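All protein chains but one are shown in place.
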């Protein structure tokens, strides 16, 4: 571990052999300009060839370093805007204008990332040097009949770990989002938390949770009922909050997190809801409430990042009610630094006052 | 001494075992949000408990690094805005919502700085790890009857030493403030300067100085008279200019300098005046003139700082008419680096043309 350098953000675990969402299908229509995206700070040109194939290449022409996103799509090729060099979806150099002879040589290629497109998302494999050994995450309720589905993309100035911990953390909701989910009451309810962790997933089940107060809860469950609540993290970038009240109300809020930079994270979220209230009545409320919650989180996450930058380190004194955050960090660190280390499944139970 | 690194500001002596003004009483009213201040770049939350006690703690929640100034005062406690942890004026952690059991542990505390409040200023001891062995400076004429007192807080982008030297320097006034105090005349007056320095104070007395020309002087002394003039620096952060013309006119301009950052300094100044002119007539002129002078100094200090940053060093070729600046720097360096070094009182006299 590096010694703190005030003014510099602390390093984060970088898990490159994984799928990340770099664009939505909507953003990458046929004929669109190549999209300038990045992963852990490295620019990637995401583009779509004439025949519909999505592609992602390192955003740097080998000739003179100009970003390929400055250029344009020309048929099946991506063409650099400076000297007109052309590359195919695999990154091979197929044309160098003015040059007589074969254009394609190893040094003239750009590295291409594997790409998958599903459920309206363009997933890019983070490491162009190794082939993928998995397939991307599938959002479980994105296409399910009977569910109202709301998608949004937002950006947080925080590390993937900071965003994931925040998304799956219960205690902060009474303060940061006071009035929306929970409030900081003198009388609290003691509930039971069951934490289970494998190499791929960390999950917390909350048992005995009362129906929450606040407007979101009232929107969801006019009739009351028993609460089922799971928070899950799937390596290395998916958070899932599954919440049900009785049989009738079910909400699954999942998001794929993309490490744009070590300390900047995009969230591609899919909120899926099933309630007694018809979708057309519910829809106008879901988006504004989700945005308000996210904005409050974005502010605190940005302050957290700025503070870590000032001190050059994360102080991070955890207690046992930091249920998933420390597990997530351990999982990310292992995948980034020592993926073959032994890893025992883990299970624990504890109590918490909410 | 570090080798110059172009593009980086040179280091400055940091005197942490000392009192600095971090706020005025006016800024820290009961019920006010905690104030985000800093000392040598380190953020400090300055706040006031419900019973009126002023407090200052390191502005970083030990839990997740979020600045405590993002939170709010809750009775006698400062509460973090992320998870609701609560701290008292001594920095002890007295509540962790959701957690069952004792919240206060060493690792969960924030460091608290000793605080004194007097004459409308909130003084904070710079080192939270050692108890204070002195009391803060008292402005000599801030409360004196018969004096018009004007306070202002201004910020300069320069080191404490750069600001202190500038505030107590005579030769620059004919150029930077030409027309206000002095002018660059062909005919100059030769005066005598008596410099005395102890470990705590450096003083220069100017003998034989003529009544200055310019509008400030005319405002002060319509009837003329003998000039008495002292410039003083009190370790590590107070500058005092005492100036009298005859028996009737007396002005003491004192300022407490706060090293917000190594190269950013706040000045909490108190100008006290006694003249024949009634206060209600004088007051409208004092503030604008003081502001104009300060703005001119602020411009040159900022250029000086930017230049030192470019070169990565201070070139600083002093002559004997740099009367106090080099002494101030020596005093600060000793206090910062070698406070137990021997230190002989020093006295010298020389002549200067003003």
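Which chain is which? They are A and B, in the order written, and residues in each are numbered from 1.
Heads up, the rule we're going with is that a contact is a pair of C-beta atoms (placed from the backbone, for glycine too) under 8 Å apart; a residue touches a chain by one contact, two chains touch by 3 or more.
Note that the coordinates shown come from a computational prediction; the quantities given were computed from them, not determined experimentally.
Chemist: Hey, which of A:22, A:56, A:96 or A:148 is the one touching the hidden chain?
Modeler: A:96
Chemist: Using the touch definition up top, pick the residue from A:62, A:162 or A:236 that touches the left-out chain.
Modeler: Answering carefully, the residue with contact to the hidden chain is A:62.
Chemist: Given the contact definition stated above, which residue among B:143, B:184 or B:291 touches the chain not shown here?
Modeler: B:184
Chemist: Quick one: which of B:72, B:300 or B:336 touches the chain that's been left out?
Modeler: Of these options, the touching residue for the absent chain is B:300.
Chemist: Which listed residue, B:80, B:308 or B:332, touches the chain dropped from view?
Modeler: B:308
Chemist: At which residues does chain A meet the chain that is not included here?
Modeler: Considering the whole complex, chain A reaches the absent chain at 41, 43, 60, 62-67, 70, 80-84, 96-100, 107-108.
Chemist: Even though one chain is hidden, which residues of chain B still touch it in the full complex?
Modeler: On the side of chain B, residues 6, 169-172, 174-176, 184, 188, 190, 299-300, 303-304, 307-308, 310-311, 314-321, 351-354 touch the unshown chain.
FYI, only the chains that are shown with their structure count from here on.
Chemist: Give, as an integer number of Å, the spacing between the C-alpha centres of chain B and chain A.
Modeler: For chain A versus chain B, the centre distance works out to 47 Å.
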